[in-house]
Structures are given as C-alpha cells and as structure tokens.
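Take a look at the following structure, please.
Left out: one protein chain. Kept in place: all the others.
Here the chain labels run A and B in written order, and each chain numbers its own residues starting at 1.
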Amino acid sequence: MLELRHVSKRFSGIPAVDDVSFSARPGEVTGYLGPNGSGKSTTMKMITGLIERSAGHIVFQGKPIEENLIAYKRRMGYVPEEPYLYTHLSGLEYLTMVAQLRDLPARQSGTRIDGMLRLFSLHDDRHASISGYSKGMRQKVLLIAALMHNPQLILLDEPFSGLDVGSSLVLRSLIRELAARGKVVLFSSHELDTVERICSRVVILHHGKLVADDSIERLRSLMELPTLEQIFSQLAVEQDTESTARQIADLIDA
Amino acid sequence: MQFTNSSPKTVDLLELEHLYRSFRGIPAIEDVSFKMAPGEIVGFLGPNGAGKSTTVKIITGMLRPNDGRVLFEGQDIAKDMVAFRAAFGYVPEEAHLYSYLSGLEYLQLVGRLRGLEEELLETKATRLLKLLNLESWQYSPISSYSKGMRQRVLIAAALLHDPKLLIFDEPLSGLDVVTMRLFRDLLELLAAQGKAVLYISHVLEVVEQVCNRVIVIAKGRVLADARPADLAKLMSLPNLESVFAQLVQQQDTRTVAQEMVEVMQIGHR
Partner (left out) sequence: MHKLINKLAARLPLDFRILYHQFLLRVVDLESLSIQADIVGYLGQFSGVLIMLSLLHAMVTYIGYLTFSAPADRLAFCWHMEHYLISTTMLVVGLITVISWDAAFPDRRDVMVLSPLPIAPRTILFAKITAAAAVLGLAIVTLNAASGIVLPLLLGTQPGPALDFIQSFAAYWFTILAASAFLYGSILTIQGFTALVLPRRIFLRLSAILQLAAFGLFLGVYFAQPLLTDPVSLADPRNRWILASSPSYWFFALFNQLNGSWPAQFSWLASRAWIALGLTVTGAASSLLLCYIHTMKKTVEEPDLVPGAGGLHCMPPFGNSLQTAVALFSIRSLTRSRQHRVAFAFYLAFVFALALSLLRGELATPAPAPVSMDLLISAFLMMFFAVAGLRNVFALPISLTANWVLRTTQLRPSEDYIAATRRTLLLLAVAPIWLLSFALSFRFKPIPQVAIHLAVLALLGGILAELCLIGFYKVPFTCSYLPGKANIQLVFWGFVIVMIAFVVPAAQFELTALAVPLKAAFMLSALGALFWALWIFNRHRAKSAVLYFEEIPDPLITTLGLSV
C-alpha cells in the first residue's frame, strides 16, 4: 500500500501541495485527478522520488521511502507524462539499457522485453531509432520500460496519450489485470471517461489541497451527480468555458 | 459491409473522390471517398496503419494521390493548391513546433507566412493567447511549455486566418479538463458558423458526443460513413466502441492483457 501522510511542498514559500493525505491500496486502481496548477504533477514527482517533500511522509509497504530510496525505485514503475527518452538509441537498445541499469538478469529481461514488444505490436520496429518513432510508439516503449521489472507500485501519468484504439483497449485491460494481481496502481489522466471506467476510487486535488478521496459510486450519491465529469467540474473547475469559446469564435471571425 | 447514411444534398465543402495511394507497390488507401458539408463535424476513425494519416496528408497537400482527387468547393485542389491552403487550418497529432520560439513569436510566424496584415495579426494573436490561458507565458519559449500548452498554440495557429475547413488530429491530447471543455464548446460554435471540421481521434467517447457523422477506415478502405447513433442501431450494438471493435475485428484485449502480465512475471524471483 502507498500512503501519503500530510505531505506538503513549498516553492519559495508558496505551497504547491498543502497537507495532502491519501492512500492507494493494492488490488485497486486509484484515479488521481486535478486541473492544471493543482499540485498534481508535483505530488507525482514526490511519489516517484524525483523531488523532496517539504513536510510529511510518503510510506510504501510500511516503510518511508527515503529510508532506502534505491530499493523503493526497484519496486516502482513510472510512466511519465512527457516522454523523455534517449532518442539516438533504438527501441530495443533503450529497453535493454534500462534492464541493465535495473540489474535484471540478461536472459530473463531479454525474454520479457521480446514478449512485451510483440504484445504491443512494436516488435518489427524494435531496431529502428526512437527519433523516428511516432508518439504512440514512444509511449509503448515507456510502458514496457516501466513494467519490465514486475514492479509492485505502478504510477501512470496520462498513459493513453498517443495510443490508438486497439492499444488503448489493451492498456485498459492491462491496468485492470495488474490491479487484480495485487499491485498498487495510481493512474492520473484528464480523460475522465476513461478514469470512470477503470478506477474504483478517485483522489481529486485542487489548488494544492485534497478535495475528494472516495469511491466513484459514493461520490456520485454524495453529490447527486451522474458522471465523474460533472463531479469534477463542480469540485475543481472555475472557468466559464462557453463564454470564452464564444469570444474565441467571434475573434476569429474578425 | 458498408454502412452509409450521408447527409442531405447541400453544397459540399470538401469531397474526396476515389482516392488511391500506394507506397512501393503496397496500397495504403484504396477507393476512399466521402463528403463534408459546411457546419458538419465529421469523425474519422481507424486503427493505426489503416490509412488515416495517408488520407490526411493527401487532404493537406503534403502527399499526392496516385489516383482520385480532392475537391474543395467543387474545385480540384491540385489545380489551385494556394487557394486551398489559405482556406484550411490543420492541427497535427504530434505537436512539432519550433520550440525555441515563444508562443507569440510562433503565431506571428504563422500569421506572416499566411500574409495576414501586421496589426490584425497582433490583435488576433495576443487575444487568442489570452483566451486560451497562455497570456502570462506568451513570451516564454515553447520548449518550456507543457504538452497541453503546445497543443493550445497549435489550435490558435490553425484558427488565425479564419479557415473554412478545420482538420484536427487528436486535438484533446495533453489538454486538461477545462481546456477540453472549452475546445468542445468552441467546436460547436465553429460548426454553427458554417465551418467544416474533420475530427480524428482514438477517444471514442468524445467522438460519439461531438461528431455529427463518423467515418471508419480500416486496411485502407472506408467501412462506415454514418451518424454514430444510426451506426450503433444498424449493428445492434450499444455504443461506438463496440461498433468499432466489430468493424475492425479487434483482438480480445482481455487475453492480450493477461498474456502481457504473464510475460512480465517470467522468471519471477
């Protein structure tokens, strides 16, 4: 189980994340939502150990992560939102490098990588340079790199971006399958329909604070709103998009 | 099986006539035809490798078809590419931009390339950036923008010259919830203004809500061209996703997912 206990982060005194506490349990897919500027990506970076918290603790399977950050990273798989890759390598070279850096036995990792490349329909292009890959292909490389070491904690930030329908559906099933096998899955996205389908619980951030942390059914009955999108709009959206859209349309016409 | 239910006879803005294109002898698209009327939002769906991007490249003039033609307002675009280019706006799927330029500089570049008058360009560019919540960052280089911000710059660039035809390839990708809503409201208004929108996406739920018509393409051929509701009814399937899965003979994703987890755990220690 992953727990955040009173986690805060300040940038030059301004709190980006303010006293956030929630937990993500094994066997569940926890959705993680928030508009831009809500502190969502900052929290994600803290969970992945990329930046340090100003206050509070992040605890995984009972141990605070800073106790042994390297051991924690061994059991964590992270798919970031922005696809940072070494583009001068081929897909296979990059994945092999990651496997080696993760200290996986060569033969095993070779088989795993090969199998996953096939299942993601990337096998034919594995020797081509990543600089020539489409967005979807890069996303698949990131996914394989994050899953190849059979992590216990899986963090996904907009993992569907760039994937075509077929791969999206496969990924959707994959996420459910991973949760079913007892892993902790934290899934962040702006596509609320997808979140609604996959996740059992959601955590919603707004202005750095937690505004919801519940199962979707309970939220629906509590707020008497049928869809996650409406719940989210109520809790975290402030802009009147219709009038802005009208202004844009008028401006273009000028 | 062909499921067509085209719109009633109005002046078509865009018409694709029997397009054929092959690469090194292998056909990428065969006999692709459809029409778009002003005010329509047409969804364009298909798995990867189906010929979607080839069709879009032909429409935007980056590729020439081996056979068939594209008509804009009745005229073959190959005869007057310049006039056609002035009338369409395109947001590609991958947001490739000159990232060392600032948001405003990029819009100025596009506006000047399109021959927009300086003052008008200045007004439009700054106000568009403001309406899309990019005002505070209009002078920062695009390299520092998030994916969603780059997407917004591209959307602004496509709208600057008041085009009649808009082609959006995965326009919501990277956008946050608020901007997604804004964009969808905007699409409705643009369609109401009489523009035609070609909307390419993999997010079927949104396509179902936004588009008047959908065109499904697979293995280089058009398989369906009808309203989403009509399609679902015709095929006795509950939603667009199942329609799509059936048309495209999607593999059983559950099995694939299970296989994948097995592979992940090979030699589990």
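The rule is simple: a contact is a pair of C-beta atoms (placed from the backbone, for glycine too) under 8 Å apart; a residue touches a chain by one contact, two chains touch by 3 or more.
Given the structure is predicted, the values throughout are model-derived calculations rather than measurements.
Summary of contacts with the chain left out: across A:16, A:58 or A:192, the touching residue is A:16. Of the listed residues A:74, A:107, A:127 or A:218, the one in contact with the hidden chain in the full complex is A:74. Residue B:92 is the one among B:65, B:92 or B:174 that touches the chain missing from this view. On the side of chain A, touch with the chain left out of the figure occurs at residues 11, 16, 45, 48-52, 70-71, 73-74, 76, 78, 80, 82, 84-88, 97-98, 100-103, 129.
Contacts to the hidden chain, counted on chain B, fall at residues 60-62, 81-82, 85-86, 90, 92, 94, 96-102, 104-105, 108-118, 136-137, 139-141, 144-146, 157.
The rule is simple: only the chains that are shown with their structure count from here on.
Residues 45, 47-48, 93-94, 120, 123-124, 127-128, 131-132, 146-148, 159-160, 162, 170, 172-178, 180-182, 185-186, 188-190, 193, 202-206, 244-245, 248, 250-251, 253-254, 256-261, 263-268 of chain B touch chain A in their complex. The touching residues of chain A, when paired with chain B in their complex, are 33, 35-36, 81-82, 105, 108, 111-112, 115-116, 119, 134-136, 147-148, 150, 158, 161-170, 172-174, 176-178, 181, 190-194, 229, 232-233, 236-237, 239, 241-242, 244-249, 251-254.
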